[in-house]
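What follows is a single structure, written as structure tokens, with notes after it.
Removed: one protein chain of the complex. Kept in place: all other protein chains.
For chain A:
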Amino acid sequence: MKFSNYILAAAFSVSLSSCEKFLDVQPKESVSDEQTIFDVTSATEAVRGIYNAFASGSYYGTTFQSIGYLSGDNIQWTGSQSQVQEFINHNVRADNPTISSAWGQIYVAINRANNVIEKVPALQDPHVSEDNKNQLLGEAYFLRALAYFDLVRTWGGVPLILKPTKTAADNSGIARSTKQETYAQVLNDLNKAEALLPVATNRYRATVKTVWALKARYYLYQGDWANAESYATKVISDVTNYQLKSPYSSFFANGARGTVESVFEIYYNGTTETNGHGGQWLPQTLGGTRQWAPNDAFVALVNTTAIGGNRSVLVAKDNQNRWYGTLYGSTTSSGSYVIRIAELFLIRAEARAQQNVLTGSNGALFDLNAVRARAGLDASTATKQSDVLLAIENERRVEFAFEPHRWFDLVRTNRAAAVLGVTDTTKFVLPLPNQQILLDPALKQNPGYN
């Protein structure tokens, strides 16, 4: 009997003593959040992580972009879900999944930027130079600026989160800042980025030129025409690196990427980093579902030679005679265009037109016609300031047909009522996601959406 008791005792004591060790299992696919940004390599990887958040399907990968163009007047929805139709009808409900996923993903990007902004200045790695640190920080500031810019133009003032989330209690219960405060934060970050980033050209990552380009757009939205013009000029004047690539299709067709047209685009390699945006646009024969498609009005418009010019390549017919959009030609690897040089021309055109400088090489028409010429169109016949502004508005509609501009343009120029028939000004900003209002009592819904 002693022997059996011994076995028993041994079995129990062995299991007891090794228990704590037995119960300690660590992951292999992830690392603990206590060891994150600690040297130059991990800091660089963390910055790439921010871009990765922008590349997500919920942000520049599809969803956020779709808000900008679906809410315009070029697109129809062929699927069955109301979440898309609501944008087209300008009757977005607070429980719309599109706004919820975009809102969430933008704050994911902000949290990643905040981690870099907090941790990189404290790096003690002897291998990291000040320039290197500055660049990483500058990129984080730029990306955070872009994120807040996208938030404020879509929803108005939002909670300003400037520190990384370390525990579950962090960064909630923070009330919305005003629209002005949010825009001020954007400018603040852009100024910091401008001071930190090198003068270089990189179409996939931020440099000081990328900051200038976003500043041009920022000032356009603010109605600061002089600054918009001057920052646009800084980029446009770099003609070795930035040109209107001709013909129009050459910046996106046949898998083109990173062309001189591009100031900032999100890169996708098509395998490990994929852009599913094309899947929404392309017909079945090309691997997509054609859930959204150019509407009849836009097809007519872009196929009108005097309006669309060679931009008619934006639409094509599938094997069942249905029109589809071609801008995102691949279901995996198409780039996502954030800022193109054509936009800077049209920003400057608008800024100059607003300052009533219409003709001459410093005039609005000069820039407008540059974009028209690339599309194979004759110079604009507009002469009056209001006509030039309208011509720019219409040019933007076709030039950026499937890029996220139309809705924001019509809202910032207060033209949504006239063009889209959206007379209820509360609709100019979208509702905050209903779930977020429920989760965080500090958040107040936009008027008209309760």
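Everything below uses one rule, namely that a residue touches a chain if its C-beta (ideal position, glycine included) is under 8 Å from a C-beta of that chain, and two chains touch if they have at least 3 such contacts; residues count from 1.
Assume contacts and distances are computed from a predicted model.
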Record-based protein name (UniProt) of the chain missing from this complex, from "Cytochrome oxidase maturation protein, cbb3-type", "TonB-dependent receptor", "Tripartite tricarboxylate transporter substrate binding protein" or "2-oxoacid:acceptor oxidoreductase subunit alpha": "TonB-dependent receptor"
Given A:128, A:286 or A:373, the one touching the chain that is not displayed: A:286
Residue in contact with the excluded chain [from A:89, A:304, A:356 or A:383]: A:89
Candidate in contact with the missing chain, chosen from A:90, A:179, A:205 or A:234: A:205
Sites on chain A contacted by the missing partner chain, in the whole complex: 1, 4-5, 7-8, 11-12, 15, 19, 22-34, 36, 42, 45-53, 55, 78-82, 85-86, 89, 93-95, 97, 103-104, 107-108, 110-112, 114-115, 159, 161, 164-165, 167-168, 170-174, 204-205, 267, 269-273, 284-287, 289-291, 319-321, 433-436, 438-440, 443, 450
